[in-house]
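Only one protein chain is missing; all other protein chains are in place.
Each chain gets a letter, A and B, in the order it is written, and its residues are counted from 1.
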Amino acid sequence: MTGAWYRVLSYGFGYVAAAIAAAIVLLSARKQTSDARLWRRVRRGLPQAGVLRVMSAKGRKLAAGLDIPVPYEGTLGAAMSCDVRIPARRVHLRSAFFWMEGDALHMVALHRDGFMVDDVPVEPGDEAVLHDGAVLCVGGIRLAWRVSRAAALRGETPEQPYVTRARRSRAQQGAGEGLGAPRKAATRRERRRSAQDEDEARPVYRARAAKPGAKKPAAAKMEKTNKTEKTGRKKQPDKATKPGGEGRAKAETAAASKRSGAAKTSDKRR
Amino acid sequence: MPAKAKTYTARPASGARGRRGDSRAQAEARDRRRAISRAGGFRVTAIALLTFAFEAMGLLLACVREPGAVDAQALSVLALIAPLGLFTTLILPRALPMDALLMALTNFLCGVSIVVLYTVSTERGLRQAIFYVAGLAVMLAMSGIVSRVRRYKGLTLLSMALGIAALILPLAFGDWRYGAKNWVSLPLVGSFQPSEFVKLSVVLSLAYYFSAHRTVPQMLPAILFSAACLALLMLQRDLGTALIYYLTTLVMFYVACGNVPLTALGLCGGAAAAMMGYRMFAHVKVRVAMWRNPWSDPLGGGYQIIQALLAIGSGGLFGVGLGQGTPSQIPAYDNDFIFAVLCEQMGLVFGLLVLVTYLLLIARGASLIGRSRRSFEMLLGCGVLAMLGIQTFMIVGGVIKMIPLTGVTMPFMSYGGSSLISCLAMIGILHGIAARGQEDMEEAILSRS
Partner (left out) sequence: MLTLLFALFGVMTAYCCYSVFFYGGRWVSNPYNPRITSQKQSVVMGTVTDRDGAVLAYTDASGARRYSDNRETRMAVSQVVGDSGGQVSTGVETFHAPYLLGFKSSVWERLADAFTGTPQRGDDVRLTISERLSRHITESFPEGKRGAVVVMNYKTGEILAMVSLPQFDPEDMESALADEEAGALVNRATQGLYPPGSTFKIVTLASALENLPDLDDFAFNCTGYYPVGNYSVTESAEHGVQSLKQAFVHSCNTAFAALSQDLSYQMLGATAEQLGFNENFMFGDLIVYNSSYPIDDLSAEDLAWSSIGQGRVLATPLHMALIACTVARGGLSVEPTLLASITTAQGGARKLPAREPGSRALPAAVAQEIEEDMIAVVKSGTGTRAALGDGYVVAGKTGSAEVSDDEGVAAHAWFVGYVVNDNAPYAVSVLVEHGGSGGAVAAPIARRALQRAINLGL
């Protein structure tokens, strides 16, 4: 390879490199947008647990009487990635997350943005339970919660969001170890379930950072037990019935086989 | 998509009548399968193949550079990184907790870095390739950790302790380089920069404490740790890295609390500290003076930035050619000014497209952490992206004389084991978060049907 040829080729490489980089940029941008759309579609396609009806009109994006569908679990906030979008200025980007247990919607507030359930303020990290007809007020917007008929009918098989398989299996085996749980005790839900089994009345205590992603020891939680009257709607956890063992096991196996790469397995469950 | 629709009632997706004319249920099923699978799809495959082509062409050019001789080392480097890139992008995401598009973009940037470094200095290129392989291993490890570990308290405390120790290390027995004392020479590994690894522990601890949503007094341990790192970095005179840490802390604070007044206060505090730093440190004054008018001291303080500008100007739109030009004339050409070398060799168009790739990487990361349901993950990812973004902005801005030079390295591009490995570790964190998000979606889908 003579010097002159090398110079020509290397000079031309600049053009080729620019073309490659441009192609990569365009492809990844396209993939990114189509991915985002896909996720949004899938999220919206998940069955609804109910609707949140806007009661007070506020701003241009929300009109009174709007029905916002609410999936079985997800996040609530102003961000576009939230499952329940409330695009208002005073609502935080990710204001709360929620899940269905039975026919009640459990919600954990994440920010101090005027979160109130039935006019009872909810601190960040606290869990509130919404039954059918409860009024949620976030960032100055009032929303009425209505359970869908399907969810109400399915009330006897609550699911366990945010609990991973490993934890679920451990809980199943009675080990009761979990993230954020105190060393020796089971998680709040498992304790509730086990207490239910033993038919015990248990005090409801306020959980600080009650999400399963929490990293704090439960010792900090215990001190707030005397404040139960603040959240009027915090109920006794006796509604959380035991999920069908097989249902969970089925989910486990399906997911396990899914993990190994078989993409069609999930179809079986439809 | 009906993101701005008037009503919020759930409508079936408008693309539900799929290409094959499936019913709505089948289309939804297909969508769900695609959402759950981690494989990349044809676009990611295309990106991976383009990266492969780029690396192949670049290293083959380097191979035949000497008239009459063939550089076999270039071929071995090519054989090392090109298949690895394809493997990690196309095959690994199916099995391990990773995100394919993120991996593809990262591989492209690392590939560019290796090609450019190899043509400038074969020894550096080879070492960068080795660091790349090591970094990939670290990345997989980090992604495994983030996707599996549930309780972070112990890990956080350990990392905080290690971080402080790591930053004290250079002060105790480190070397002075480029006016900053943040390098440590180890017998086996060579020299490395502890501050690059402390980045990870800072982000982890901040995410852990901020995600607790406790009041500000309870967030204090993380803030104090960050402040301690800042102080140690200032002692080491590594002001650029200190600035990155500070800005990242601010960003994470804002995202966690949304408290605008406090964040603004923090910004003002940072500006005041910058002013003080300007008064106190002589070399900061020199840097700012050289930023304003480097031509006033072309052979002394301004030499670096002038040579960088000359290189960028000489490159024109499409460069002078790989291996042409005199990139080695730029001081720190493999480190801080790698962007100038890039622009000289392959042109301004390519340089700007690489910048856009960084932006896309960050955007992809942002969309991945947007899927996470736990604040800890979101904050962790946010911290990682803030670090990467701010660092890229600072170094490129310094090279083109938009802001004064700060002495930080360019993520993925700069030669340096600590820099490359820590950036790949941060990408590994993002992979882990993406995998968690996908797991959650999987559960949601499976448990709802």
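To be clear about the criterion, a residue touches a chain if its C-beta (ideal position, glycine included) is under 8 Å from a C-beta of that chain, and two chains touch if they have at least 3 such contacts.
Note that the coordinates shown come from a computational prediction; the quantities given were computed from them, not determined experimentally.
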Neighbouring displayed chains - absent chain, whole complex: A, B
Message: If I consider the whole complex, including the chain that's not displayed, which of B:40, B:125 or B:389 touches that chain?
response: B:389
- prompt: Among the options A:12, A:47, A:87 or A:121, which residue touches the chain absent from this view?
  reply: A:12
- line: Touch assignment to the omitted chain, from B:117, B:312, B:342 or B:423, lands on B:312
Field: Interface with the unshown chain - residue positions in subunit A
entry: 2-5, 7-8, 11-12, 15
Message: In the complete complex, the non-displayed chain touches which residues of subunit B?
response: 251, 254-255, 298-299, 306-307, 309-314, 316, 320, 325-326, 329, 348, 351-352, 355, 358-359, 362-363, 366, 382, 386, 389-390, 393, 396-397, 400-402
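Everything below uses one rule, namely that only the chains that are shown with their structure count from here on.
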Task: Show which residues of subunit A lie in contact with subunit B when the two form their complex.
output: 1-3, 6-7, 9-18, 20-25, 27-32, 35-42, 44-48, 61, 63, 66-69, 71-75, 79-81, 85, 92-94, 97, 110-111, 113, 124-125, 159, 161-162, 164, 167, 178-180, 208-209, 211-217, 251, 254-255, 258, 261, 263-264, 266-267, 269-270
Query: What residues of subunit B sit close enough to touch subunit A in their complex?
result: 1, 3-4, 6-13, 15, 25, 28-29, 31-37, 40-41, 43-44, 46-47, 50-51, 53-54, 57-58, 61, 64-65, 67-68, 94-95, 101, 104-105, 108, 150-153, 156, 208, 211-214, 255, 257-258, 318-324, 345-347, 349-350, 353-354, 356-357, 360, 363-364, 367, 370-371, 373-378, 439-449
